[in-house]
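Following this message is one structure expressed as structure tokens.
Incomplete set of chains, arranged as in the complex.
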Amino acid sequence: MSTQSVKQAGLTIAYIGGGSRGWAWGFMKDLAMDPHMGGVVRLYDIDREAALKNQRIGTMISAHPEALADWRYEAVDTLEAALKGADIVVISILPGNFDHMASDVHLPEEYGIYQSVGDTTGPGGLLRALRTVPMYADIARAIQATAPKAWVINYTNPMAAGIGTMYEVFPGIRVFGCCHDVFGAQKLLAAMLEEVEGIRDIPRQDIKTQVNGVNHFTWLTSASYKGQDLFPAYEAFAKKYQDTGYLKGQDSNWMNSFFHSSHKVKFDLFLRYGAIAAAGDRHLAEFMPPWYLKDPKTAQSWGFTLTPVSWRKTDLQERIRKREALLDGSEPLALTASGEEGHLLIKALLGLGDLASNVNLPNRGQSRQLPLGAVVETNALFRDQEISPVMAEDLPAPVVNMVARHADNQLSIVKAALEYDWQLAFNVLQNDPQAAHLPPSKAAEMFERMVNNTLDVLPAKWRRGSHQQ
Amino acid sequence: MSTQSVKQAGLTIAYIGGGSRGWAWGFMKDLAMDPHMGGVVRLYDIDREAALKNQRIGTMISAHPEALADWRYEAVDTLEAALKGADIVVISILPGNFDHMASDVHLPEEYGIYQSVGDTTGPGGLLRALRTVPMYADIARAIQATAPKAWVINYTNPMAAGIGTMYEVFPGIRVFGCCHDVFGAQKLLAAMLEEVEGIRDIPRQDIKTQVNGVNHFTWLTSASYKGQDLFPAYEAFAKKYQDTGYLKGQDSNWMNSFFHSSHKVKFDLFLRYGAIAAAGDRHLAEFMPPWYLKDPKTAQSWGFTLTPVSWRKTDLQERIRKREALLDGSEPLALTASGEEGHLLIKALLGLGDLASNVNLPNRGQSRQLPLGAVVETNALFRDQEISPVMAEDLPAPVVNMVARHADNQLSIVKAALEYDWQLAFNVLQNDPQAAHLPPSKAAEMFERMVNNTLDVLPAKWRRGSHQQ
């Protein structure tokens, strides 16, 4: 068989951010429970110790009595060592640390801008992108040099800036971005069906959804279950719960478990626009003008809370504690599915079964209303050596510009970050719905402070003196 | 559950052309062998006797001991009676009869134009379209009136004119067109893999193909099998057999069994253009200039033969004989799969499993190089209440105009037929690669004779006196 052929039993996966406490474990478990693939997973992380510990955890998972597959884990010292000849690359990193994120999220509060997540859009998303883009440019160049044919799965936020950068730097790259937000919306629809029609335990995969938008601001334009259009029932459901919120049917994915919301924002958007925004309310609120995020009290009235970065720090300590407990055996290691689809998409790409799922890719026409080249989230067909975006249904007219605004901003962010263009980056900030109403001088001051706060993870050219402005 | 919901056990299928001797039986058997659906199939045919006989055959099939589903067959007297409230409509008719087809196919021979099929393109395809379009306009109007939400599967040639007409007349229609040509190409690739790599019995479904084009002139832009790109092997294969032809791996679908070819045209096109034309050589030759169809001897040198309509008449008699034998029990009725996918696509649309397949639909962007609105053949994702075309890969540059020429012609044919526009229809004839080289006066004479020959199945306005020209 040709060298191009499948190596289901001898795959090489490079995991960038392989010291991850959480995502990596879920992925390892998903691999372990699937008998159709095997090989080696190379773990690379700037935190070398974390990668080594995950090598041990991965080895434990592979050795678990319920494991059905044969995977070997190897912590490696360099990006190149991880990538060299890889069939699959997984990227799941934290650009900067939580101190940088604290600046991203909380400094804007001094200017009246409250962010419930701060990693994708708004001032926080912008700053995070400015430091992510150079990192992704480096990774893309390394992939071009060492594994140009590899399929690359990105999980890192901001999704669009990361993927957009990679295609800009190496147009032949085969990267796509995965996000479980649509899964969450499918689970909510399943919960609705249970409440309205008494059908229990509907797998979220059986709720078929058509989607269009950009990551974390993706809209379901239709949804059905076994031939039934779910929108009429959802309208009644949204009206019923628009005031009280709906607290059942939460996404039980561990990564979201601390982030429950009552879907009041989602219901409100549906009743205004007639389509279902997929992400959780914490994300959605950030893509809109400050209707839901005027201040913490407003957020609370909409049934969600702001996630302080201090919580993330505590949570990280808890996950580090958990890691140690797993490693010393004081906590048992259970093989449970992560709910993610990464391993299934890999299988599809190897020719082991077709799969349709939502995915982030540059727009080459699948989303007719959004700019060509922008990274959009639509459904795609994953098959043997193929990711084919499907033509998305049109977004409702009043939603188009709201989404395009972010798509345009994301295109500009990549350009600004690659060219160290202060003015263009600032234009993006001022075009962001969360910040647009700020007086320009205030916005300029805030932006400069945010940049200065995170200069240690930005290219030197962002030092203000380097600019001629 | 809502009235929109699935009625897997109580489906109503309207079969237009329900007296069919062949296609209908295959479809009935496929239904019988699938335990997940049931209901009633209404058979409508302008040959009332044939529909009644198929009602009996359908009933026999349902009663077959190996049948797993519960389907009732009913011959009905009118189109409206068939359609009223149908969930699914299948159209498989013969526009005109074989005497009309004899004129389509053989009259042009007097002008040096030889057609190997004559039902899709070329002078024969044009005349057939001129009589098909009004029939499809009537059916579309009837569907709008009686079953506007039904899914409609078309099998009739010419595919693009039929489907294009329906969308023109009733833009909300949910019709799509199915053709097994791509299946045939997949089988050839499977045969190649067996020869080259010794892998036996590869199901054609496991050969994944990306396609782009128009029906019977659809091109595979890539093909793979379990992670292996099949094009390098196919190039070697095409070179090996370009002179002798390749006679194994024929499509065993009964409908094609008399139509074997040696794939020399397919190999030749691949070596010229770098993509695999999907259809059989008899179809392909008709979409090109008269390279392969200069005269019967040229066709023979390329390893295929012209199908005389007299053969079709004989074959029809044989099928009628077979029908009587089935009815009187002298020939046993065997439940074998047709190889078609119609019943699977219906299941997918009912929410019973996703399926990706090639399909004919108006271009809303899935084929970026072909005109918007033209009926193109690309892959699509079939799911619950959804047919989403996937973005096709680009065709090789020199192929674009060759395909667009037919797509443009097909758009003009629908317009000419709906508006009885003699000049426009004649422009199409002169723009057809088979007829373009004819002196204009000869072409005009031929066209007028072809119209006059088939006036009994054309709207009265085609009578030459009705035109002002």
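Read from first to last, the chains carry the letters A and B; within each, the first residue is number 1.
As a convention for this text, contacts are C-beta pairs under 8 Å (C-beta built on N, C-alpha and C of every residue); 3 or more make two chains touch, one makes a residue touch a chain.
Values in this document were obtained by computation on a predicted structure and should not be read as measured data.
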Entire complex copy count, 2 subunits given: 4
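Definition applied: only the chains that are shown with their structure count from here on.
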Subunit A and subunit B, separation of their C-alpha mean positions in angstrom: 43
Residue ranges of subunit A in contact with subunit B within the complex: 1-2, 4-8, 197, 206, 208, 210, 222, 224-229, 232-233, 349-352, 354, 356, 364-366, 368, 379-381, 383-386, 388-392
